[in-house]
Every structure is written in C-alpha cells, then in structure tokens.
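Below you'll find the structure, written out as structure tokens, and then a few comments.
All protein chains but one are shown at their positions in the complex.
Chain nomenclature is as follows: A, B, C and D, assigned in order of appearance, with residue numbering initiated at 1 for each chain independently.
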Amino acid sequence: MLTARLVDNIWATRKAESLSGFKLMLAEIIGGRSDGERLVVVDIISAGIGDRVIISTGSGARRMLGDDSVPVDAVVVGIIDETCQIE
Amino acid sequence: MLTARLVDNIWATRKAESLSGFKLMLAEIIGGRSDGERLVVVDIISAGIGDRVIISTGSGARRMLGDDSVPVDAVVVGIIDETCQIE
Amino acid sequence: MLTARLVDNIWATRKAESLSGFKLMLAEIIGGRSDGERLVVVDIISAGIGDRVIISTGSGARRMLGDDSVPVDAVVVGIIDETCQIE
Amino acid sequence: MLTARLVDNIWATRKAESLSGFKLMLAEIIGGRSDGERLVVVDIISAGIGDRVIISTGSGARRMLGDDSVPVDAVVVGIIDETCQIE
Partner (left out) sequence: MLTARLVDNIWATRKAESLSGFKLMLAEIIGGRSDGERLVVVDIISAGIGDRVIISTGSGARRMLGDDSVPVDAVVVGIIDETCQIE
C-alpha cells in the first residue's frame, strides 16, 4: 500500500456507470522516492482533503468495494492517525 | 487510477481479433512526478483528443469492458470536467 | 518480491473493517535503483522495526493472508537472515 | 498498454515447459518518459524486429494467449500502422 495525502476532489460527469456514486479524489504520494507522484483514488470511508491516507492498489483495491466489477485500481483503505509521524 | 490527456489515435490494422472494434488512443499522464509518461488506452465512452481523462489500469480496466477475455490493461473510465482544476 | 527494511509502525484508527487486527508497517526498499522507495505492508510473521524483509506485492500478497477479500497489496513473506549480505 | 519497438529475439533453451513454442522478443518502449525501458514479450501475431507494437501487460497479456496457465506478463496485441505517427 502507499501513503499519500488527499489534495483535491475529481469531478467527472461523464464516466463509467459503475462508478456512479463513488467519490473520486486526487492523492499525492508522501515520503520516499515516489514523493509527489499522483493518482486518482476512490474513497468510501469519508476521508477529506488534507488527510494522510493509506491507499491499496490493483485488484486489492476492489476488495475494499465489495464489488469486483467496478473498474477501479486504487482505493483509500485507512486514514493515518494525526499523531503518527511518517514523513 | 491516473489522470491523463488523450493526445492521439493509435491505428493498428494487424491486431488481436478480440480488440477489433475498440478505439485505441494514446494518453499522456498529467500532473505529479509521472507527468509525460505515455500509455495506450481503450476508450468506450466517446472521449476525444485533448480531453483530460481518468484511466483505470490492470485487471480493473477490463471490468470497464464487461468482457474479461480482452487483452487490455488500460481503459478510460471517466472524462474530467472542464471546470475541474488538477494541474 | 522486494527487499526492504521495516522503518516504522503505521497507525490508522479509521480503516477498512477487514484490515482490523492486521499490523501495518512502513517499509523502505533497500538496494538497487529503487533504494529508498516506501510502501505500507502487512506483517503476520512478527517482524520488527529494523528487520530486513522480503515483501510480496499484488495479488500474491493476499495469498499470504489466506483471505482473498482483504484490500491489501503488500505483505511481509520472509525475514532475511542477519548473516545474509544483500546491500 | 505500451507502445514499443521490437529490437531483438530472445533465445532461452532452458525455460518453462509451458513457454515452449512461444516466440520471445525484446521490446523497447518508445515515446514518453519511459522511453528506452526494456521488456521481454511474447509475440503470436508474427511481428518482426523493427516493428512498432502495442504491448499488453499483466493478466491482460495472458488473455491474448487463450491459456491462463502460461507464466507470461507481456504480449504483443497489435502492430502499429506505419502511417501512424506517435513519436
């Protein structure tokens, strides 16, 4: 999994029907050599802009949604505690 | 998922039979440290050259096509709204 | 698989229910050109901070947990012997 | 998928039995920031050295072979038309 900060919402009116209702957010990897790399993630645990989160990728991400038919490859699986120093 | 801009069509007369009928496009990643990286994607939601899109990769991409037998690893899953600033 | 050093624990009170009970750790890749890249891993073989470990990624990682429904993409599969020189 | 140029054949007398009969080629990614990266691909559509091709990776690649038991992660899925400018 990756550690990242949620930096923005992503709005896409025209999209896959199976993505309807999912909140899409832009995440920026923090720490390590990939620092600053960006990816679009689905959030279903009510994370917000500015939160540091753990992101699961690939087929593991779809396990979070409980529906293997959604065309998704990155999902927020946890919000890192504020007291946790990782940078 | 990745944010990218569609920069061109890709024409391949000789290709896998299962790819027949699918529109192939060249996409260039925008934003973050992977900015400028290129990949070939399948589009089935009528995106056009110049559009900023969300791309799902890996087995998640095939979920978009509703057919797990297509040899595809990257598909456009959404078109980012023009009013959405991500760069 | 990747060789990495476990550098810290990761605490996330709000997380996927299916992740409850799993120990999350921050790992830093050692050796080669990806040296210093970071990822979050699940450990179920009682590795500790400072240990050099082997990390399996992707769907292979979930094989370690014996439960394919956990939204995880990186797991510690072995602790490298102290006498083994890889750096 | 990736755009690449086939640069050579790869010969491996000792290999997985399930790979027997498959033509292995060395491909070099063209265009974008990964330009020059190399990977070994299976070709079953009679592409040749010098051809610009589209390569599918991961589990999508095996879909091209019609046999999910082959230990392969990259396959040529199309030959880019000579008139198509992508560089």
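Note that a contact is a pair of C-beta atoms (placed from the backbone, for glycine too) under 8 Å apart; a residue touches a chain by one contact, two chains touch by 3 or more.
What you are looking at is a predicted structure, and each value in this text was computed from that prediction instead of being measured.
Undergrad: So which of D:L2, D:I30, D:A47 or D:A61 would be touching the chain we can't see?
TA: Candidates D:L2, D:I30, D:A47 or D:A61; residue touching the omitted chain: D:A61.
Undergrad: Even though one chain is hidden, which residues of chain D still touch it in the full complex?
TA: Residues of chain D in contact with the hidden chain: 8-16, 18-19, 24, 26, 28, 34-41, 58-59, 61-62, 68-74.
Undergrad: Given the full complex, what residues of chain C touch the hidden partner chain?
TA: Where chain C meets the chain not shown: residues 1-3, 31-34, 45, 54, 56-64, 75, 77-81, 83-86.
Definition applied: only the chains that are shown with their structure count from here on.
Undergrad: Would the interface of chain B with chain D count as same or different, where same needs over half of all numbers used to appear in both copies?
TA: The interface of chain B with chain D is built from mostly unshared positions.
Undergrad: Averaged over CA atoms, how far is the centre of chain A from the centre of chain C? Could you give it in whole Å?
TA: That gives a centre separation of 19 Å.
Undergrad: Counting in whole Å, what is the centre-to-centre distance of chain C and chain D, each centre being its mean C-alpha position?
TA: 31
Undergrad: Touching two or more other chains, which residues of chain D qualify?
TA: In chain D, no residue touches two or more other chains.
Undergrad: Which word fits the touch map of the chains here: line, ring, star, complete or other?
TA: If you draw each chain as a dot and join those that touch, you get an open line.
Undergrad: Where do chains touch, given as pairs?
TA: So, checking each combination of chains, I get A-B, A-C, B-D as the touching pairs.
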